[in-house]
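Complex shown without one protein chain; remaining protein chains in place.
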């Protein structure tokens, strides 16, 4: 950590500040410039409250040199983390392909989709039972019943299941029904109480990036989960909010590289939510894999035109099978398998 | 609602679409252009699922003409809503000034601040007991004990209290301790389960705008609360996330005008969180009132340099007293009282 | 300037870097931490190329402590700059109110507006002769003839005139016609050749903030003009581009405070372009003055419904007279005159 002092910081203040920092066992190197004095803090600076120091009148800026996350950082865990999900791995050489409908609607629908994506080579089944909707008047998902249908369909198709949780009081239900990956949606990325709650379990968690979350904030949310002892975190890039309105969000594939650089955690990409346009899904899935993602998450619906939510971004099982063919060709080019 | 069809939409599709819409009791006016056909839907279009129609292959776009919120809309409730909070009103001629520290730290601290701001003319006391922090390693607030200290301080100073809730399981505690306004923070603006939970109470709710929430999404979150039967919603503009990094966020004062135009709900402005800089607070408080806000929410700490969080944006009681003097001069110029 | 080296930077590299920096007369304080080495550069660091150093493989980051602008910085020019424009001052106690139509259309129109705003108390006349339009098929302004009409109208009404330049080859015309302030539009804020060209004149320049320009980039563009010897730069905040679509742009009033803090240059606010909505103009003009702006720039058209461009954001002369009344009441409250 580096503290830049203002030009006219009185000596008493500097002395007070330095002794309070040293009292915490942190050493200080002082550089006196013509107009600014710079304090370089050396040692375990995690005990220093950056915000508090930045608040002092005579402090110009406080600059962090070390990352604020530890468990999520590659610095302290150089090897890629590979997470086992019901026998399927995410983060290793083999790509993860998570597919399924936005919402679970009927047992026939979810089982039909599950069989179709399994046949095409998907490795996991997704489907929403608890749906975060902007409007209170929109369909909110089949709730507990939907969760049941999803888990049944996953078992029948021999596919691990991924589904979103919206409040901590449902965790027991998710554990009892044996959901394989608990998803935290973009709107809950900084619902810290929910992060703490899933951090107490040992279930893999798929953590979507918030609509306007920086990569650092996203990794800090992963850190919340990991701080509770659950190291099984999978990140999911799903587009960020920008001024562009043609696509629902702007897919940020450089974030895949940044996450891989900063962290050892696996990362998958969701082109369906990122764009909101089904005709963009295949090309951006390929781009995601080419950029280095550990997998993709795709909305597939047996009858997208009749889907109860997000039909515009869902592809059909046939389109999904073609997408899988493309990914299968692409994978070896980038050192992956499918 | 307006549906624009693509150029080569087959007649069977158009017939199918139109009859399914008419079956819901909605009338259709058809305009056939050279390249596009436009369907104008007339009647109660809230029964039509916009997303689903937008998903059809032959539909070019679906344009909403009516707003998606009803209870929050000024169309159906032309008069300003005035909310009574423990005898103090928000939304009427008198300005609301909510002040207090970021975090409750000790009984002495919160009582000291409460007395000081009361003396300067504040109308409500704020203070955080449950703190949403980006890092799991930062101070998370004094929790239940902090809530107690805050409510005690409010009672002693005869000031209603405002404090943030972070999960639905704390609602009973908030009601028992007689919190006057339950705050929903920016990061929880689309925590729909929490919105539904406070919607079931009749306590006033202060709903902060999300970091990257559009005005429409914000009003939809208000609608979630109101749909549960709780009409006591106060909106709080606290800056949005943009590319500018000099201020923590970008305060959007045109949002005050937009909200007043679209909705009957009261709106206050929080310049402390919007900017993260204490020396900007007074000038932007004046700007907020000049723009038409119903009040401001200000961080005040008796010793900002030692504050356990957000010291950099807190002002001292003396600075607050000067700010109140400015607002008192300004209020009559814009048809307000303080 | 602070250079943070990576953990495993070889000693030869560190020696090479340090000697190349010292060769430029800059001193270095070294802090060796457990994992990072920090070099604090002391002296005239403007001779050091930050980008180049940041490019070295073993450099983690380069942090600038001093601002990159000099002539625009308040550090080296603590007093407010007051600019004289044909006898009217901008930047002093008296507020500047620049008003007029988006486009000059006819001599009658521009003269009519000029007389009306003069009567209401405006201090300068604006009007576009060269119009930057998103579409090549939209009205591009009356060009040279429009410039003539504007200057004539200004002379008749005894108002200095402000108008936009779009290419350097028109500078002679602007000087010959005796335009009082040359405006650089938002889309040309980083048209560096145009900045250099107006920097060679001594005419006051009104520099609009770019649609997505940071405050630092904006001040760097002012620095471009000032580096040419023209110190008469007036900044104009006109809204930035964000994800919000209800207003055309998002007016950033905290930028007014930031500019006043960082620079000695005067700043005015343009609520008409910022919002695109005429009914927001009066309230946001008041907010701008309350925030500390040195003036406002307002679109006024005698017949907004028939305006050849931007009618939706222009106010009528009557509305303008009422706005002036409000500002006249507000000015003394914030230590200003009008």
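Should a chain be cited, it is by its letter among A, B and C, assigned in written order, with residues numbered from 1 in that chain.
Quick note on the criterion: a contact is a pair of C-beta atoms (placed from the backbone, for glycine too) under 8 Å apart; a residue touches a chain by one contact, two chains touch by 3 or more.
These numbers were taken from a predicted model, which means no experiment stands behind them.
Put simply, the hidden chain is in touch with A, B, C once you look at the whole complex.
For the chain left out of this panel, the touching residue among B:163, B:242 or B:285 is B:242. Per the touch definition above, the residue from C:75, C:89, C:115 or C:212 contacting the chain not shown is C:212. Check C:31, C:254 or C:314 against the missing chain and you find that the one touching it is C:314. Listed here are the chain C residues that touch the chain not shown: 46, 49, 51-52, 54-57, 68-69, 132-139, 166-169, 187-188, 190-194, 196, 211-212, 217, 220, 223-224, 227, 241, 304-314. Residue-level contact of chain A with the missing chain is found at 212, 214-216, 240, 242-247, 250-255, 257-258, 261, 274-275, 279-280, 283-284, 286-292, 326, 329-330, 333-334.
For chain B, the residues touching the absent chain in the complete assembly are 2, 4, 29-36, 38, 40, 42-43, 60-61, 63, 65-66, 75, 212, 241-243, 245.
Everything below uses one rule, namely that only the chains that are shown with their structure count from here on.
On a Cα centroid basis, the chain most remote from chain B in this structure is C. Measuring from the averaged C-alpha position of chain A to that of chain C gives a distance of 39 Å. Centre-to-centre separation of chain A and chain B, using mean CA positions: 26 Å.
Shared interface positions of chain B, i.e. residues touching 2 or more other chains, are given as 212.
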